[in-house]
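A single protein chain has been omitted; all remaining protein chains appear in their positions.
Then we have chain A:
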Amino acid sequence: MLDNQSGEFSELNDDMAVQEVCANGLSMKTSEVEAKLDEGNIQEAESSLREGLSLNFEEARALLGRLEYQRGNVEGALRVFDGIDLQAAIQRLQPSLTEKPPSRRNRSRTESLNIASQHAASLVLEAIYLKAKSLQMLGRATEAAQECRSVLDAVERIFQHGIPDVLVDNKLQETVSKAVELLPELWKQAGHYQEAMSAYRRALLSQWNLDNECCARIQKNFAIFLLYSGVEAGPPSLAVQIDGSYVPRNNLEEAILLLMILLRKFYLGKTIWDPSVMEHFTFALSLCGQTSILARQIEEILPGIFHRCDRWNTLALCYSGAGQNESALNLLRKSLHNHEKPDDLLALLLAARICSEDSLLALEGVGYAQRAIANAQGVNEHLKGVGLHMLGRCLGKQAKVASSDFERSHLQSEALKSLDAAIAFECDNPDLIFDLGLQYAEHRNSHPALRCAKQFIDATGGSILKGWRLLALVLSAQQRYSEAEVVTDAALDETAKWEQGPLLRMKAQLKISQSLPMDAIGTYRFLLALVQAQRKSFGPLRSGIPQVEDDKVSEFEVWQDLANLYASLSHWRDAEVCLEKARSLRQYSAATLHSEGFMNEGRGQIQEALAAYSNGLLLDLSYVPSRVFMGALLRKMGPKALPVARSFLSDALRLEPTNRAAWYHLGMIHKDDGRIADACDCFQAASMLEEADPIESFSSIL
């Protein structure tokens, strides 16, 4: 073994074939000592060291142990260390309790005393540390942790008042740093997780004078432990809490804080970049749903670490996850530019998805989706179906702003075609089935729409509200109101109280369609109570979070609906009250002005009605009902107003081609003008639409 080792060393250091031990200006060849150790004679080895290097008992033993440890003979090292009473040695090194902290006058005396004990302390502490390491290697983690802890305890006791800077010898600092770092790892290995937590905190919250890299390693390991161990650490002790400073209350907060500090340390050049820190941070923050904070951190990362396209794409994911799709799309446009990475599939799909939610961006989205389909090859072939899905969504959205009938129907059938093609790749994707059903429904093709809606509810086990709503709407479009109500009731059964708002509203509208206004009013009352209770019972905690607010009916909408209902029954006073309530919640709204106009019209105040409608249109140019009513009202004002009326109705139809009231009034204008054939076409359209008109537009589900 000895030969072996010296062979190894001669490889490492050509000119140094023999190991040496030096102390007190003397030196000895280790081979002499090792030979004695190999014979199992610890005492002799020790005495030869003591004589050869003029050491005391503990020093000699500590040195022997280290020799054994270095040779890889862990059990031997342990035997040697066991022979010294390390605790007694520490006791001797401690300042006695009566000893006062050094005053200025006798400082030099204490210091010299300290220097004397310094070497001894360093040696003894290293011995204990190596004992802990030996125990760890032998798999006795708990004992190792106890030994390691005693190193730290000893340091705290021996140097109660800190170690004067001039005296810190490298060796001592090294041992202390290593012990600080090793202790929590040992507790982890031993399965004592709470001990590990407090060891980490002790390491980071006490002053150990650790170097940056060591401190960063401990912080990172602690953050990982907090994030993934599943053991709650509890808040840190009150002793370390400083007034006004941030104190983490749970694991996640503490982990995020540590990771932020680590990232900051890197930005300041104190540590080297560790990619895993960013990944842990990403994981933690996306679990919290705080991707906008993540985005801020990613923006802080210095250039040269990530490729700029990767950074843009990650940022886009963050912003899109935080609901800021516009910023996300701007970043994706940069990264998908011809000179950057135009074929990045993830970026293409995300861009297409974002565009598919806005009809004005849909055309751009079609381009992204087509590029995604073309690039879904090799490893990414499985994403081809996703590309087709996004293409279908974008085309369907684009159809909404098509400038001509021909273009619209072309786009709609293209959308259906690509959604159908996507189904071939992803037959078990309920979202795809839903989009297909919605597309059919928008296309007024209610049978396949019904099939898809049912299929969606089956595939999701009825767990997603929009499936129920689509089914009820499609049924209502087929004029099957009572069945639609059955579906709505079933959906209400499957929904918790707070999420029932949209369903109750739908139910009320179904009642209206069945000419049951009093039932509808009852349902609206119930809905109103729910909405108001909701507002009161959830403090800022709940209502402040956008993801919870997603599908809620607002109180404003309920009052608005009620006002319309009362007005249609000519209950002017009730309508007025409801409208007033609605106005108090939202002062400027096209819908409120529209209802006002409708009431004026009903009471024969034509000029006021016109004023209200046109004010409504000034607030929202695309508000279709006001356009239709304006057109209808102008038609009644005589032949001179007919062209104006007609343009209002045409505009309304351009915005909403399936508005049957607009078709009807347009037909009346044609009739008044004597264009009977045109009138016929319009009436036909109106009557066909009436047979396929849902109680609420299909896009209200999204």
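Assume a contact is a pair of C-beta atoms (placed from the backbone, for glycine too) under 8 Å apart; a residue touches a chain by one contact, two chains touch by 3 or more; residues count from 1.
Assume contacts and distances are computed from a predicted model.
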Task: Choices "Hyccin", "Exosome complex component RRP46", "NADH:ubiquinone reductase (H(+)-translocating)" or "GTP-binding protein YPT7" - which one is the UniProt name of the chain not shown - done: "Hyccin"
TODO: Touching the absent chain in the whole complex: find that residue among A:41, A:91, A:241 or A:584.
DONE: A:241
- [ ] May I ask which residue of A:40, A:461, A:522 or A:643 touches the chain that does not appear here?
- [x] A:461
Task: Contact with the hidden chain (one of A:76, A:430, A:501 or A:694) - done: A:430
TODO: From the listed residues A:47, A:142, A:173 or A:286, report the one that touches the chain absent from this view.
DONE: A:286
Open item on the list: Using the document's contact rule, name the residues of chain A that touch the chain not shown here.
Closed with: 8-9, 12-13, 16, 18-24, 30, 55, 59, 63, 66-67, 69-70, 119, 123, 130, 133, 174, 178, 181-182, 185, 188, 193, 204-205, 214, 217, 219, 224-225, 227-232, 236, 240-250, 252-253, 256-258, 260-261, 264, 275-276, 279-280, 282-283, 285-291, 293-294, 314, 316-318, 320-321, 328, 346, 349-350, 353, 379-380, 382-383, 385-386, 390, 426, 428-431, 458-465, 493-499, 541-542, 544-545, 547-548
